[in-house]
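Below are the C-alpha cells for one structure; questions will follow.
Omission of a single protein chain aside, the complex is shown with its protein chains in their original locations.
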Amino acid sequence: MQFLVRMDVRLPHDMPQDVADDLRAREKARAHEIQRSGKWPELWRVVGQYANVSRFDVESGDELHQLLTSLPLFPYMQVEVTALTVHPSKLDS
Amino acid sequence: MQFLVRMDVRLPHDMPQDVADDLRAREKARAHEIQRSGKWPELWRVVGQYANVSRFDVESGDELHQLLTSLPLFPYMQVEVTALTVHPSKLDS
Amino acid sequence: MQFLVRMDVRLPHDMPQDVADDLRAREKARAHEIQRSGKWPELWRVVGQYANVSRFDVESGDELHQLLTSLPLFPYMQVEVTALTVHPSKLDS
Amino acid sequence: MQFLVRMDVRLPHDMPQDVADDLRAREKARAHEIQRSGKWPELWRVVGQYANVSRFDVESGDELHQLLTSLPLFPYMQVEVTALTVHPSKLDS
Amino acid sequence: MQFLVRMDVRLPHDMPQDVADDLRAREKARAHEIQRSGKWPELWRVVGQYANVSRFDVESGDELHQLLTSLPLFPYMQVEVTALTVHPSKLDS
Amino acid sequence: MQFLVRMDVRLPHDMPQDVADDLRAREKARAHEIQRSGKWPELWRVVGQYANVSRFDVESGDELHQLLTSLPLFPYMQVEVTALTVHPSKLDS
Amino acid sequence: MQFLVRMDVRLPHDMPQDVADDLRAREKARAHEIQRSGKWPELWRVVGQYANVSRFDVESGDELHQLLTSLPLFPYMQVEVTALTVHPSKLDS
Amino acid sequence: MQFLVRMDVRLPHDMPQDVADDLRAREKARAHEIQRSGKWPELWRVVGQYANVSRFDVESGDELHQLLTSLPLFPYMQVEVTALTVHPSKLDS
Amino acid sequence: MQFLVRMDVRLPHDMPQDVADDLRAREKARAHEIQRSGKWPELWRVVGQYANVSRFDVESGDELHQLLTSLPLFPYMQVEVTALTVHPSKLDS
Partner (left out) sequence: MQFLVRMDVRLPHDMPQDVADDLRAREKARAHEIQRSGKWPELWRVVGQYANVSRFDVESGDELHQLLTSLPLFPYMQVEVTALTVHPSKLDS
C-alpha cells in the first residue's frame, strides 16, 4: 500500500544542544535503514520548513505505524497520513 | 525543481455527461503526454476522493504553472502547490 | 486493513424528487451488498446530519477506493478517510 | 447510546519517564476494565498518531463522561465526541 | 439526555416566496409541537443570524435525530450537536 | 439580555495540586453565588471535555463581563460569547 | 449596549442589474435612517471587500437583531456580532 | 487613515504578579497618552475576553505600527489589523 | 502607503465565453493603466492558481479601495489586504 506522509518536527527550545544532535543523528540512521528496505521511496524537505513530505510503500497501515513510531524524532512530530491508490491516468498502470 | 501538487476536482452537477466524458478523456491524454516528458514522475489517487497528489520535476515555477494550466480539468480544480528540496536524510543525496 | 470513513452527503436542492429517491434506493442496495461481503462492519448515522461514520475492513486502500466509488451517492459525498491500526490497549490483541 | 470518540494524547515533554510509564500502565488497565464491561466495543489506533478512535456503547452522555474522565490520561487528552444513531442502510436494523 | 444544538438555515435564493413561506409556517407549527412535548426546553435566535441555539431533553440520540429530521427546514440546515451532562457546580445537582 | 457562553478550562500541567484544588473550590463557590442571583440559569458540562456551555440572563454585556471575570478560573479559560434574542417560534413569546 | 458588527455582502451573480440597484438604494436609505436614530455611530468599508465593520449602540441584543434584519441586503449578508463593554483604559470612563 | 485593530493579550501564567501589574499600569498610561493625541478614538473591551477592538485614526500604516509596538503589552499580544475606508452609506460623507 | 494584496478570481462556470473574454481583456487594460501610474509595482501570478499577489504603493487605504474596485474582475474576486510598513532590516531604509 502507498501512503503520503507529512511530518512536521518541533523540538522544544530548551532541549540541550547535545540531546538534539543525538536525536537527529539517530533519526538519520533510522531513516537510512528504512529507505534501504525499499519502504520509503520518496523523501523530500519542504522548502522553508522543518518538515518533510514522503511516500511509503508498505504492506499495511500497521507496518506504516510501526515504521513511523520507530523514528527517534516521532515524539516531536506532527504527522499527517493520506492513503493513496493507483491513479487511472498513471502511465503503465 | 521538485513540487508536491494536490489537485481536487469538482465538476458542476449540471454538466452534461458527454461534456464531462470528453473533458476526462482529454485530461487523461494530456496527463499521459506530460508523464512521457518525464516531468510528472509521481501521480496517485487519494483514497475516497476525486483528487490526486503528484510530484512534478520541472525547470521552474513558470514551467509548472504552464503544465498545470494546460490540463483540460484545470478550471474545475482546486490546486495546492508545495515547493520541495533535497532532504538531508535522503539516501544517495 | 481497517479504515475509519466519514461520508457527508449533499444533494443539489434542484434535483428532482424521483431522481433523488432512485439514487437513495440504489445506494441502500449497494450498501447492503457491501455489508454482506463483511467489508463494512460498522455503519452509523451521525445525529442531526445527513452523514455517516463507518469502519471498513478491506485488503488495501485500492479496495476501499473501489468500494467507495461504487456507491451511487459518491458524486454527492464529501469523504474523509483515516487509516487505523491495532491499538495496544485493545483486549485480545 | 452510541458515541464516536476520538482521543489525542499529548504528554508534556518534561514529564519524567517513570511518571509517563506509570500513567500509561494505569491507562491500559483502566481501558481493559471498561472494555470488559462491554461499553467500549471499538478501539483503534490512528496510523501515525498518538491518538485513538473509539465507539462507546453507554446508557447516556453522563455515563460516557464518567468513563472518559476516569481514564488516567484524560488530563492530557484532547477529546472529540460525536453522537451516533442507527443508520437506515445498516443490515439487520 | 441533554444536547446543545445549533441550526443555521440557508434557503436557496431562487426558492419561490410562497414555497419559502409555506416551509417556514410548517417549521413553526412543528417547532411548537415539539416544544409542547417538553423535549425542546431552550430555543433562542442568534443575534444577526438566521440561526438558533437550542437545548433538547430527549431519551437518546436516536430520538434527537428523529426530532431534528422531522423539521421541514432540516434539508436547508447546517446542524451541530454537542452532548451535555450534569455540571458539578450546578446548583441542586 | 441572554447570552450563550462556552468556557473551556486549561490548567497548566505544572500547577501544584493544592493550588488547583483551591481554585476549583473557589470557582464552585462563586458559580453557586451567581446562580443564586438568577443570572446563570443554564450550566452544563460538555461530554468528554473540561468545558461548559451556559446561558446567562443579565442586564447588559457589561454585567456579563463582570460576572465572567469574577470567576477564579477565568485566567485559565478560553471564553466564547454569543448574543441571543427571542426566537419567533418559541412558545409563549 | 455596544456591539461590533461585520457584514459581508454576496449578491448572486445572476441577479438582474435593476434588482441589485434597487436593493442597494433601499439599503442606503435604511442605513441612513438607522444612523439618524443615533444607533449606528460607526460604519466603515473594509478596504478591498464588499463588507463593512460597524459599531451599534442599542438597548439590547433584541434591538440589534431587529435593526440588522430590517436591512434590505440582510438575506445576502454573512453577519458576525461581537458584544463589547467599556474598556478600563478608555479615557473618561 | 482608519484601521480596525483587535488585540488579544496572553500573559504567561508564570509571570510574577508585580511584573504583570507594572506592565498593565504602564500599558494604561501609554494608552491614555495615545488617546489624548486623538489617534485612538475607539477602544472597547470584548465581552468575556482579555482583548480589545479599536479604531485608530493615523497618518499611515507606519504610524500605526509605531503606536502599536510602543504599547508595553505588545510582546504579549496577538494583533489583527484591518484597513478601513469611507463607507458610501455613511451619513455626512 | 504599501499594501500586500492577494486576489483570487472565480468566474461562474456558466458565464458565456465571450463575456469572460471581454472581462479579461478589460481587466488587462485596466491593470496596465494602474501599473503605468506607478501605484502597482509588484504583480505576480501564484503558481497553479487563478490568483495573484501584488504590492500597491498608494496614498491611502481609500485610494487602494478605489483602485481595486475599478478592476472589471473585482466582483468575481476574493481579496485579502495586508498593511505593510518599512522593515528595520531593509537595506537603505
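The letters A, B, C, D, E, F, G, H and I name the chains in turn, as written, and every chain counts its residues from 1.
Following the convention adopted for this analysis, a residue touches a chain if its C-beta (ideal position, glycine included) is under 8 Å from a C-beta of that chain, and two chains touch if they have at least 3 such contacts.
Everything numeric here is computed off the predicted structure, so don't read it as measured data.
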- prompt: Quick one: which shown chains sit in contact with the chain that's not drawn?
  reply: A, B, H, I
Field: Among H:Val9, H:Ile34, H:Leu64 or H:Leu84, residue touching the chain not depicted
entry: H:Leu64
Message: Give me the chain H residues in contact with the hidden chain, please.
response: 3, 5, 12, 15, 61-62, 64-65, 68, 75-76, 79-81
Task: Please give every residue of chain B in contact with the chain that is not shown.
output: 1-3, 60-62, 64-65, 81, 83-86
Query: Which positions on chain A touch the chain that was left off?
result: 13-14, 45, 47-49
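To be clear about the criterion, only the chains that are shown with their structure count from here on.
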Task: Just give me the whole-number Å value for how far the CA centre of chain D lies from that of chain F.
output: 27
Statement: Multi-chain contacts in chain C, i.e. residues touching at least two other chains, fall at 2-3, 45, 47-48, 61, 64-65, 81, 83-86
Query: Does the chain-touch network form a line, ring, star, complete graph or other?
result: other
